[in-house]
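This is the structure, below, for whatever I ask next.
Missing here is one protein chain; the remaining ones are kept as they sit in the complex.
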Amino acid sequence: MTSAAASIVLPAWQAGPVIPSFGSSSCTSSQTFCWSWVRTNWAGVLEPALVQHIYITVIAVVCGLIISLAAALLAYRVGWFERGFTAFSTLLYTIPSLAFFLLFVPVTGLGLMTIEIGLTGYTFLLMFRNALTGLRSVPADAIKVATGMGMTPRQVLLRVNLPLAIPSIMAGVRISAVTVISLATIAADVTPLGLGNPIFFALHTTFTTELIAAGVLAILLAFAADLVLVIVQRSITPWIRARAKG
Amino acid sequence: MTHDETDPIAASGVRRQSQVEIEFRNATKRYPGQEAPAISNLSFTIPAGVICCLVGPSGGGKTTTMMLVNRLIDLTDGDILIGGASVRSANTTELRRAIGYVIQQIGLFPHMTIAGNIAVVPKLLGWPRARIRERVLELLNLVQLDRSYAGRYPAQLSGGQQQRIGLARALAVDPPLMLMDEPFGALDPITRSALQDEFLKLQERINKTVIFVTHDIDEAIKMGDRIAVLREGGILAQFGTADDLLAHPVDDYVADFVGADRGLKRLSLRRMRDIVHPDPSLEAKPNVPTISADASLRVGLSRLFTTDASAVRVTENDGTTLGAVTLDELREAVAAHRRTDGAP
Amino acid sequence: MTHDETDPIAASGVRRQSQVEIEFRNATKRYPGQEAPAISNLSFTIPAGVICCLVGPSGGGKTTTMMLVNRLIDLTDGDILIGGASVRSANTTELRRAIGYVIQQIGLFPHMTIAGNIAVVPKLLGWPRARIRERVLELLNLVQLDRSYAGRYPAQLSGGQQQRIGLARALAVDPPLMLMDEPFGALDPITRSALQDEFLKLQERINKTVIFVTHDIDEAIKMGDRIAVLREGGILAQFGTADDLLAHPVDDYVADFVGADRGLKRLSLRRMRDIVHPDPSLEAKPNVPTISADASLRVGLSRLFTTDASAVRVTENDGTTLGAVTLDELREAVAAHRRTDGAP
Amino acid sequence: SGNSKSNAASTSSSSSSSKSSNASSNSSKSSGSGLSPVTAHNVSLPNGTPGQGKPSVTIGDKNFPEEFLLGDLYQIALKAKGYTVTVKPNIGGSEIIDTSFKSGQIDLYPEYLGEIVSSVAKKSPQKSDVATYNAAKKFEQSHRNATLLKQTPFQDVDVLFVKTAFAKANNLKSVGDLTNVGAKGQGVTYVAQPPSRTRFAGLKGLQKAYGLTKVNFVGAPPGQQYKAINKGQGNVGDAFSTDPAFASGVNAGKYLALNDTKHIMGFQHVAPVVKQSVVKAEGPQFTKTLNWVSSLLTLKAVQTMDIAVQTHHKDASTVAQKFLEANGLNS
Partner (left out) sequence: MHVIAAGLVVDIGTFFTQQGRMLVAEGVKQIELSALAVAIAIVIGLPIGAMVGHIHKLSFIAVNGGNVLRALPTLSIIAIGIGIYGFGLVNITVALVILALPLILTNAFVAVDGVDPGTVKAAQGMGMTGRQILLRVELPSCVPLVMAGVRTAWVYVVATAYLAAFSGYSGTLGDVIVDIGSFGLGGVLAATAVAVVIALVGELVLAGAERLLTPRGLKLAANANPG
């Protein structure tokens, strides 16, 4: 494209710059949906965004689960901790992401770290409360027996309360996962990762095809994540199906 | 574990020596919000290595008494000493690990398989896998359940099967002390009697100190070296051997409790072997019913009384005849026994 | 409710006429994932207005049988007819309302008070408040609990107390049919015997058709107009009256089940009243023990056998003497009875 | 342009979109009669690769399509001249990118100057493009140890637009004509991003400068103004003057941008904001390269590239590369 001649001849401002033709597209913004755009941009735009979105989500959910579970186990034993952590996670969730980023970017930079801190914080409230409520709704008999067997309170908590709270904990994880999938779009505020990129790009350019494509991917991802979590839950709670039969 | 004077369990050696005495000293428990105490001034001592059956009215405080021993609830007043050390100052975890507990509501862990339920304490104690596996199968066998049940979940078992798992679970590490709250309450007579025998056989080997709640007075008579009868309000009505209770109930309440046919019940305590005498004439009589030497006098009476036979042939397990017993001999033996201890 | 041919319960009149027959026709149940059926080809008929005791080994299918009747689980094969109508086509809600069910696990509602638990079905049926209140107190009384328990919650009751509430709850609206799964399993002998008597008294007034699971063969003998013995795998071993079973057990299994002392047990079925004869000489003898005419022969035997007295004085409840019974007379009466029906 | 420029935003956008007069009026406003002293004109591209051996520099850009394009243009030119460049694209709105700049996450970013004045420096709108440039530059120098290079010929201000049919029916040409819809703007529903509600470059300006006190304001998500107007959810929308809708293209003639005769929307030329230390370390050829790029960015050029990216979904960096090469950049 660049000829030797072109590099020498500098345009005069009065004439204005040379404006080449950039070509056109058969897909326009006003169209409802345009498959050819999806086909041409799958590998370049959608797939990488989807993959990034998945790992952003997985990291946040896993970190959120670990921290929330630890907090719930602590709160089960230490009364005041529940109020404290609830208030803390409410605060985290309520701070708008913009304000959050303004506070965190100088410290943690323009990368994954900042996003993950935010997203992880957003899962606390949900996972923490569900885990704690689950730990508390365990049948009294089971706890009495466990205690009577000489389990330490810690062992009772980990071996009896915790497994019996799995349905409640997993409910929290399922919603958190979908919440993070939705919220991970704000990653696009800090760094071009995830489906937030195409979604907001499409919103700005009012490009319906891209909006629908990215939106559908987010929804499919949420569906798949939920499905995977349900399968995981079923496989780690075999006693529930045993109970249901008959 | 080293000997440690500040740890009552270690000091009393619950974990090391297998026999410990349990002493109730004015033990009293009042539930919050309840006027009347559930247990009042309970005082008695269960000697080491002995099975003490606890009987009493529904709501009489039996379960409460058990839970006071392993500190699932706390005493309002008085004390309980295990091997001389107060439970009040015991380390609860240590205390409870030394005590096998079968709860009345069974309370299997719904999220664990049968094998998992039985293996809970062995796992806590870090037994090797193979040993746990072996022990689980051993215990399933003991409670007369097929090993195929190992992989099932509690919800897939019948009431009585669940109860047996509760027993197996409590026996898993052979604790020196056992609290058993109606362990056989949901079992049919055949299974129950088999488990009673198994438990007694076990007890012969390892002399545990056991508190055993039952509503079945026959069971109490069979199992209990001692029987404690509670009355309404958790007050001790009588404490003694089965024979004491049957022969000398302290009052109408206890007499009622052991039953109007307590005379016949007493017959359960003695065996045909004890009263049989050689009888050469037996060979001539063809239609004499046969009975095992280990059968109780009660079974003997039943046989004699309900057949036309004038005597029963008493045989050893290997079939050799020990002799004969007639109805009159039976009655005479009972009367002689009664005269020696002056019962009515 | 109007008669409706398509509704088997309405059609069979379960709700209107108080007596209905229950017929099992090759009833079979196989739990998913289990090879062996829990209930196999069960066939027998419980006549209307009769108490049928269901006994059998732990895991023998008793609870399963109960739940098949009120459709808490569904038949794999065969059928069960209530008043001639198949449960398969019944409206389950209607069906269950007509059936009082005491479940083995007791299953009180933890969030309701005792009064609330008892009042569940009356409330469902929209009884007026005052009537419900009255009924609750009546039932508490029936199950021998003080009215102060009305406001407590299940967690505050002992095991036996909870079980009694379970019974009261099932009886609340006097259903014509009752399924009772070990209703007295956790009760001490005194309370149990009192409740048995209460229930029999009730049954005299309102002849319910009852299936009553128990492990206590004495209870089965006392309560059951009929007894069905199941064996392992939910197979019917024998079905008949208590006397049939005791006198003619079909095989060793049933004989074992009813017990080695079944001869003595049989004595429970007859009363002193039936064999007493006037005896003028009694006046002269001062030390003759006294026994109620309603006492069973078993209690009579116990008295005679375990005292030195040669006879017992049999008295009416008002104290008038009916006559005397000696040990020989007792034995003779039993023998005569046996000869008429040819039992061993 | 304030607002929308400030951040395109996701859930937490902070600014609104406001715009000044329509596209054609921009250039005349910005430069007055002659050459503006602050605008890059007729700059030549340095020869060779003067950037070789110079310290690496990090460029950021904001989170909407035109900014991606700007970021790519500057970056491609610098790379072609041998500079070592790292790009951190897609950094939120004005506040976030300023915070990132302040905290050293980036060394350079293209910014709309009215945005610096209003969103970052929190000053009131200036009266001309030169005043805007100077105010912004002063702020960057004193508060950020930074400076502004020359600004672009084009600017992208917020504009108020209506459907052409609506304009015809109400005889609308400029913002002031909105009184035709109803006295003091009664009957006008103005759709813009929420911050326009409180800004002079928005509802406040309509009220104060035009006396349109009865205008009804409706906050909308970024980019949704066209849709809202199409669906009849409002009759006046807020857009960017460079939006493809106002150029020749698929929607040509569908919308009319109203002339902002009182300049409430301010002046939104773009200039690279650069750390002073970076300017020094990279040397004069660095500045020259950037100025060369800026000088090429006329309204027509930017609008054409915007259409390529936004309407025809061309990749921004490809478009930027092609444009720069056409104007003499040899890669």
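Chains here go by letter, A, B, C and D, matching the order in which they are written, and residues are numbered from 1 within each.
Here is the rule we go by: a contact is a pair of C-beta atoms (placed from the backbone, for glycine too) under 8 Å apart; a residue touches a chain by one contact, two chains touch by 3 or more.
Computed from a prediction, not measured in an experiment: that's the story for all the values here.
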item	value
Residue, one of A:69, A:105 or A:126, that touches the chain absent here	A:126
Identified contact with the non-displayed chain, of D:119, D:132, D:179 or D:235	D:119
Interface with the unshown chain - residue positions in chain A	86-87, 90-91, 93-96, 98-99, 102, 106-107, 125-126, 129-130, 133-134, 136-137, 139-140, 143-144, 147, 153, 167-168, 171, 174-175, 178-179, 181-183, 185-186, 196, 199, 203, 211, 215, 218-219, 221-223, 226-227, 230, 243-244
Interface residues of chain C (partner: the chain not displayed)	70, 72, 93-99, 101, 103, 105-113, 120-121, 124, 153-156, 166, 169-170, 179
Sites on chain D contacted by the missing partner chain, in the whole complex	2-3, 6, 10-16, 94-95, 118-119, 122, 191, 193-195, 197-199, 217-221, 223-224, 227-228, 231, 233-234
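Rule of thumb we're sticking to: only the chains that are shown with their structure count from here on.
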item	value
Which of A-D and A-B has more C-beta contact pairs	A-D
Distance between the centres, which are taken as Cα means, of chain C and chain A, whole angstrom	61
In chain A, residues with contacts to at least two other chains	245-246
Residues within chain B bordering two or more other chains	105, 156
Chain B partner contacts - residues on chain A that touch it in the complex	139, 141-142, 144-152, 155, 159-160, 163-164, 166, 237-239, 242-243, 245-246
Contact set on chain C toward chain B in their complex	31, 34, 55-60, 62-64, 104-105, 156-161, 163-164, 181-182, 185-192, 215-217, 256-257, 259-266, 295, 298-299, 301-303, 305-308, 327, 331, 334-335, 338, 344
Complex interface listing, chain D residues touching chain A	7-14, 41-42, 44-45, 60, 63-65, 88-93, 95-96, 99-100, 102-103, 105-106, 153, 221-224, 226-227, 250-251, 295-298, 300-301, 304-305, 308-315, 319, 322-323, 325-331
